[in-house]
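Left out: one protein chain. Kept in place: all the others.
Chains: A, B and C, in written order; residue numbering restarts at 1 for each.
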Amino acid sequence: MSNTKIGIIVGTNRNDSQSEEVAKYYSKKITEAGFETTTISLRDLPHDFAFSALYSNAGKNSAFQNFQDKIDACQKLVFVIPEYNGSYPGVLKTFIDGLRHPDSLAHKKIALVGVSSGVLGNAVGLSHIDDVLSYLNANVMGLRIKLGNISQHFKDGDFSNPIYQNFIEKQIKIFLEF
Amino acid sequence: MSNTKIGIIVGTNRNDSQSEEVAKYYSKKITEAGFETTTISLRDLPHDFAFSALYSNAGKNSAFQNFQDKIDACQKLVFVIPEYNGSYPGVLKTFIDGLRHPDSLAHKKIALVGVSSGVLGNAVGLSHIDDVLSYLNANVMGLRIKLGNISQHFKDGDFSNPIYQNFIEKQIKIFLEF
Amino acid sequence: MSNTKIGIIVGTNRNDSQSEEVAKYYSKKITEAGFETTTISLRDLPHDFAFSALYSNAGKNSAFQNFQDKIDACQKLVFVIPEYNGSYPGVLKTFIDGLRHPDSLAHKKIALVGVSSGVLGNAVGLSHIDDVLSYLNANVMGLRIKLGNISQHFKDGDFSNPIYQNFIEKQIKIFLEF
Partner (left out) sequence: MSNTKIGIIVGTNRNDSQSEEVAKYYSKKITEAGFETTTISLRDLPHDFAFSALYSNAGKNSAFQNFQDKIDACQKLVFVIPEYNGSYPGVLKTFIDGLRHPDSLAHKKIALVGVSSGVLGNAVGLSHIDDVLSYLNANVMGLRIKLGNISQHFKDGDFSNPIYQNFIEKQIKIFLEF
């Protein structure tokens, strides 16, 4: 088993999201490839974290610090990110705004997965988050997966669309060697 | 006095932010030009709004609904937005994610003002938020003001840098006719 | 007939492009609505314009100046833009880089139409070009039309997909009042 620990971030705090199911799929595939994974789901965040874990409260919210610790323990991260209002969820950026500055994501290797009910697969949102992660000196893998029309192609934890299956398999393979 | 009501949004929930002071400056200038303004500061949001006002809770948080009502009452909006981690604050997008979908910002006319301690004046963040606002069918004025090195140029509620003063004056003039 | 003249820009220099056909569709619809249109196709540019019309040669290439004159005569512009390598064609930006600086597009009202063989409809490219046009103080309408899978939905100069027809009709209606 590899020493690299890989975090899978569910980029929303919505309950019962398809992004959470897609994250489980990635976790399963990456575990099968011999890597340790940990899932970081934003719906477990303290509900007032946008106030209680940022600015003068940075570092003081112990429930938020559990998330920080999980991030710190990972060398690589997969972000599974639904499309809200044409971009990534605000709660994901608020989470990043709450992390210890400026080194929390520096030099980590990151893969991006967009999820949407519409056709775009969060293409524009992945562009935006890439800018944020690059600003923080993370290295984002070029190959971004955009899973549009997710409800048609993903059911009961599996992809019915072989194009999506193949893309994800390719992305994971390259990411594990990245 | 014009019938157009203009909202000035302070795009962060940080206390004592320079964005709030810049918002006051815009409010003063726009009021002097004969328009009614209202300030919408994200630091007044209910602290758990990312959970209590989104998804299945949409429309159910009365404190959040006060913000919705203020937005609904305005035909034009000025967003004053600090740069956090190379883009706009997550809390601002979370706020937008909580607004009534999909018409809350449609056809509103919007001016963007970026604020940063560094040189960029949130140039990249204004690009990102423009995508979100455009997605929601708002019309964003092309002229975006980027107030970099804000601490050097803005003190006691006024701009010491005449370049910034002139840019803002020009932006407000065009915006009121937009 | 309105006094407003509307230019339709074909955002590629490729021969026989679908963007050119989509531009014809827009031209027809806008003419029918009572507005004068002119088509500006980048394939008519002098072949060496990237060298002969930029920098120290700015303003000296008379064939390029015909394009400048056409732009100058329009108050509104529709950009029909294919997706090349995940964004807008380089030749379109080179064309903009050759226009008289900095006022050629200032205060013009602009509608964006993305065209692609894939699903995205140039969503990311429209985000990029919006930044360029906004930088030049043009006012870009929020509603951007993304015509993905164009070959399936557009044949013999007409849209077979009623969703696309309705979106375009809506976009044109709003644009003419913008």
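What we mean here is this: contacts are C-beta pairs under 8 Å (C-beta built on N, C-alpha and C of every residue); 3 or more make two chains touch, one makes a residue touch a chain.
Given the structure is predicted, the values throughout are model-derived calculations rather than measurements.
**Q** Quick one: say which of A:Asn15, A:Gln75, A:Ser117 or A:Asn137 touches the chain that got left out.
**A** Here the residue in touch with the unshown chain is A:Asn137.
**Q** I'm checking contacts with the chain that's been left out. Which of C:Arg14, C:Lys70, C:His107 or C:His153 qualifies?
**A** Candidates C:Arg14, C:Lys70, C:His107 or C:His153; residue touching the omitted chain: C:Arg14.
**Q** To test your reading of the contact rule: which positions on subunit B touch the chain that is missing from view?
**A** Residues in contact with the chain left out: 119-121, 123-124, 127, 146, 148.
**Q** Please output the residues of subunit A touching the missing chain, sorted low to high.
**A** 127, 130-131, 133-144, 178
**Q** Even though one chain is hidden, which residues of subunit C still touch it in the full complex?
**A** These residues touch the chain not displayed: 13-15, 47-52, 54-56, 84-97, 101, 124, 128, 131-132, 134-136.
As a convention for this text, only the chains that are shown with their structure count from here on.
**Q** Give me the C-alpha superposition rotation for subunit B onto subunit C, in degrees, nearest 5.
**A** So the copies are related by a turn of 180 degrees.
**Q** Determine the chain that sits nearest the middle of the structure, using the mean of its CA atoms as its centre.
**A** Taking the mean of all protein C-alpha atoms as reference, the closest chain is B.
**Q** Give a one-word verdict, same or different, on whether subunit A and subunit B use largely identical residue numbers at their interface, taking over half shared as same.
**A** Over half of the interface numbering overlaps between copies: same.
**Q** Centroid of subunit A to centroid of subunit C, CA atoms only: how many Å?
**A** Comparing mean C-alpha positions, subunit C is 36 Å from subunit A.
**Q** Averaged over CA atoms, how far is the centre of subunit A from the centre of subunit B? Could you give it in whole Å?
**A** Chain centres of subunit A and subunit B, defined by C-alpha means, are spaced 28 Å apart.
**Q** For subunit B, what residues touch not just one other chain but two or more?
**A** 131, 134-136
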